[in-house]
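Apart from one protein chain that is not included, each protein chain of the complex appears where it belongs.
Chain lettering (A, B and C) follows the sequence in which the chains are written, and residue indices restart at 1 in each chain.
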Amino acid sequence: MLTHWRQGPVAGLRPWQRRAYTVIFLSDTPAGRRFDVALIVTILLGVVLAMLDSLDGIVGQAERSLQGLEWLVTVLFTLEYGWRLACVRRPSRYVLSFWGLVDLAALLPGYLSLLFPGAIFLSAIRILRILRIFQVLNLAGYLGAEWHLVSTLWHSRQRILVFLLSLSTLICLMGTLIFVIEGPEHGFTSIPTGMYWAVITVTTVGYGDLVPQSVLGKALASLVMLLGYAIIAVPSGLVTAKVVGQQLNDQRRCTGCGHLGHAADARFCRQCGTVLPAQGGRRASDKSDSQLADRIKHDGEVK
Amino acid sequence: MLTHWRQGPVAGLRPWQRRAYTVIFLSDTPAGRRFDVALIVTILLGVVLAMLDSLDGIVGQAERSLQGLEWLVTVLFTLEYGWRLACVRRPSRYVLSFWGLVDLAALLPGYLSLLFPGAIFLSAIRILRILRIFQVLNLAGYLGAEWHLVSTLWHSRQRILVFLLSLSTLICLMGTLIFVIEGPEHGFTSIPTGMYWAVITVTTVGYGDLVPQSVLGKALASLVMLLGYAIIAVPSGLVTAKVVGQQLNDQRRCTGCGHLGHAADARFCRQCGTVLPAQGGRRASDKSDSQLADRIKHDGEVK
Amino acid sequence: MLTHWRQGPVAGLRPWQRRAYTVIFLSDTPAGRRFDVALIVTILLGVVLAMLDSLDGIVGQAERSLQGLEWLVTVLFTLEYGWRLACVRRPSRYVLSFWGLVDLAALLPGYLSLLFPGAIFLSAIRILRILRIFQVLNLAGYLGAEWHLVSTLWHSRQRILVFLLSLSTLICLMGTLIFVIEGPEHGFTSIPTGMYWAVITVTTVGYGDLVPQSVLGKALASLVMLLGYAIIAVPSGLVTAKVVGQQLNDQRRCTGCGHLGHAADARFCRQCGTVLPAQGGRRASDKSDSQLADRIKHDGEVK
Partner (left out) sequence: MLTHWRQGPVAGLRPWQRRAYTVIFLSDTPAGRRFDVALIVTILLGVVLAMLDSLDGIVGQAERSLQGLEWLVTVLFTLEYGWRLACVRRPSRYVLSFWGLVDLAALLPGYLSLLFPGAIFLSAIRILRILRIFQVLNLAGYLGAEWHLVSTLWHSRQRILVFLLSLSTLICLMGTLIFVIEGPEHGFTSIPTGMYWAVITVTTVGYGDLVPQSVLGKALASLVMLLGYAIIAVPSGLVTAKVVGQQLNDQRRCTGCGHLGHAADARFCRQCGTVLPAQGGRRASDKSDSQLADRIKHDGEVK
């Protein structure tokens, strides 16, 4: 832990900054965990307030208490923002980071509404802070599995790109065709409108606000629906194959019998019982389960 | 069977209670099986009656026979409830259990309708008892596969949680955005209404009662539809990967370290290197394929 | 082939019956194949005629030629029906078989329309004969893969049953709830109507003819949509897991090293090179690929 102080992100900070940093950015102390819980509660309160604010019927006393609570949340967020600024080594880097921008965007509407009364819609931006919940929970190590999902999708990025490109082309072509076939008199006023219809149809959403009227248009619509129905199998198949592949895919080779394909947590070859080579913890992030990663960490300590 | 009497849930019951318990709660005797069938028939009758009750057009003689049948079902349920109370060791525990509450909730509306005429809607609660069918069929051992499904989903609970959290955040953000973009004049009267629209769109249901009118709103809607179309691949992939994974692992327990979940072709424990027991089919119902399990059993016999 | 004559379904038939049977029921002769093609063409013609018949706008000369063609198809079907009756050993068995009933049902409307003019809708029943195409193509051995699909689904029948039972219960409960919440004034006139809405919502079809109006109803609808969105992963996962399982799941054990899990077409152990035990060709129809089955057949001949 002491080594960590010397080289971690808190190196060069004054003692009170270190303590604040530990509370805000880490979650392995009781105070840090309490801060995380308080933050999530405040964010959820802010989200609920923004929702209530958007309702029309709230007037009189209720409206005034609502405004009071909103100011409370804004002040709390401001204090937290200042605290974060004070205890990081390079405040400018925090301000320009993704989370820094989100935190700022959640503050500003409250103050802007003082200058421009009626800027009610802006307060909705505060809802963005809900994203912070992910970071908090992730820091707390509760949801290591989340990274697995992201990495699963990231490994398929090339295929996802091809898939999206094909889908865009299909939507472009089908939107143009329906515009040519149906025309403005049936509501398809332009190619972009036709593309909007194609998206509605290919994703099987089917609002029904734009529907083909002519026989040819209906035939095209049937084709697009069936295509959409078939195409959905592709992303589904890619994701599944990746997840299954990661489950199967540990490529360590047994030095005794040459057997491949051992489970991620295997220490002995299942065919001849020889001790397997160690995993090389660098691939720990690729494991299919956070509990697994934890166990590997423990193994490391035991050794 | 006798040993079972001494320590099972019937220990300490009087003989007639034992007999009743066997009939109601177990299903390995002819009487028990007959009771199960009668129970399912009565429940289905109650469900059909509740449905007919909700229809408007039934009057005169038909209405009177309907009421007669309803009372018959209510009385039968009451008798069964009393019987259950009488033959369990701790009646209070049954009353407060999930099934006890369901059984009680199915009874009360009948009696309440005596006090408050017109409490017609309450009789619909009786439909809850349809859940009992699952317990009955499960007790009967017909549907062991059901537990497999539940355990499959339970093993993925962490990922399902992350998935639901991401989906909620997405719906929250998109609902706010559409509220800001479209506003009350196009039907998006509040952020919760916007979120309702986001759910309709992201799940590809697409009722069409709330549709964006502006160009920006349509662009956002297209994005949400495509996201919904892509996101559906995730739960699908997780469930599939789990089921495939369970197919590939078998349930042998290492005699050395107690580790479960070895690959089907493993001969040595991957955790401690002990020789694994041969494949013996005692947990045959857990195999992913009944024929497979049969074949493995035969292998065992041959050896 | 001669052996086949003695014990097959043509045993005891007169020579012309044998010839007719070969043409109609088998497809390994040029005449049999020509008959299959002619049958499919006639069926498709009948289907197209039934569709044209249902259109309103056809009058005058076109209507008369349509009727002429319809009578031609009816006469052709009658001749075929008589031919089939004449060349099977037990005509009554054919008449009462599934295909016999379909064939008869396709004939009758034509003759009934003589007695009851205006029985136009009955002619639509003829479209049922389109099912015959599957039998014809299957007999021709073109589509062996079809059986694989059916067997894949059949192997999962227990899980599919549990899935359907759960879905029915869910639809029942949700239909009742929405009926209680929304009531007749919002279009939910009875529990069955509520269940119809639940089906529309849970399958993500979303016609939009029945939509909840109250806040509580919308909340329930959101829940049902998300459930439907999640539930769809289950059948998808089950089918996929079955197909993947069949790809991986050849359980032959190598007599040399005891290795399991060889590919379906493997003849040598991939771990030690020992010759594997033969597959027992009776399971050839279970292979995941008809081409594979072909290769196994050829292997059989080589041996």
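Everything that follows uses one rule, which is that a contact is a pair of C-beta atoms (placed from the backbone, for glycine too) under 8 Å apart; a residue touches a chain by one contact, two chains touch by 3 or more.
Only a predicted model underlies this, so the values are computations on that prediction, with no experimental measurement involved.
**Student:** So one chain is hidden, and I want to know which residue out of C:V73, C:L167 or C:V224 touches that hidden chain in the complete assembly.
**Tutor:** Residue touching the chain left out of view: C:L167.
**Student:** Residue-wise, where is chain B in contact with the chain that is not depicted?
**Tutor:** Residue positions of chain B that touch the missing chain: 204-208, 236, 240, 244.
**Student:** Taking the full complex into account, what residues of chain C touch the chain not shown?
**Tutor:** Missing-chain contacts on chain C: residues 47, 50-51, 54-56, 121, 124-125, 127-128, 130-131, 133-134, 137, 143, 145-146, 148-149, 152, 160, 167, 192, 195-196, 199-200, 202-209, 232, 235-236, 238-240, 242-244, 247-248, 262-263, 265-273, 275, 288, 290.
**Student:** Which positions on chain A touch the chain that was left off?
**Tutor:** Against the left-out chain, chain A lists 158-159, 161-163, 165-166, 169, 172-173, 176, 179-180, 183-184, 189-192, 201, 204-208, 211, 215, 218, 221-222, 225-226, 228-230, 232-234, 236-238, 240-241, 244-245, 248-249, 251, 253, 258-261, 286.
Operating definition for what follows: only the chains that are shown with their structure count from here on.
**Student:** Taking the mean of all protein CA atoms as the centre, name the chain whose own CA mean is closest to it.
**Tutor:** If we average C-alpha coordinates per chain, B lands closest to the whole-structure average.
**Student:** Validating interface symmetry: for the copies chain A and chain C, is the fraction of residue numbers used by both over half? Same or different.
**Tutor:** At the contact between chain A and chain C, which are copies of one sequence, the residues are largely the same (over half shared).
**Student:** So which of B-C or A-C is the twin of A-B, meaning more than half of its contact pairs are the same residue numbers?
**Tutor:** Match found for A-B within B-C or A-C: B-C.
**Student:** Suppose each chain is reduced to the average of its Cα coordinates; what separation in Å results between chain B and chain C?
**Tutor:** Chain B and chain C have C-alpha centres separated by 30 Å.
**Student:** With chain centres defined as C-alpha means, what is the inter-centre distance between chain A and chain C in Å?
**Tutor:** Distance between chain centres, rounded to whole Å: 42 Å.
**Student:** Multi-chain contacts only, two chains or more: what residues does chain C have there?
**Tutor:** Each of 204-208, 236, 240, 244, 259 in chain C touches at least two other chains.
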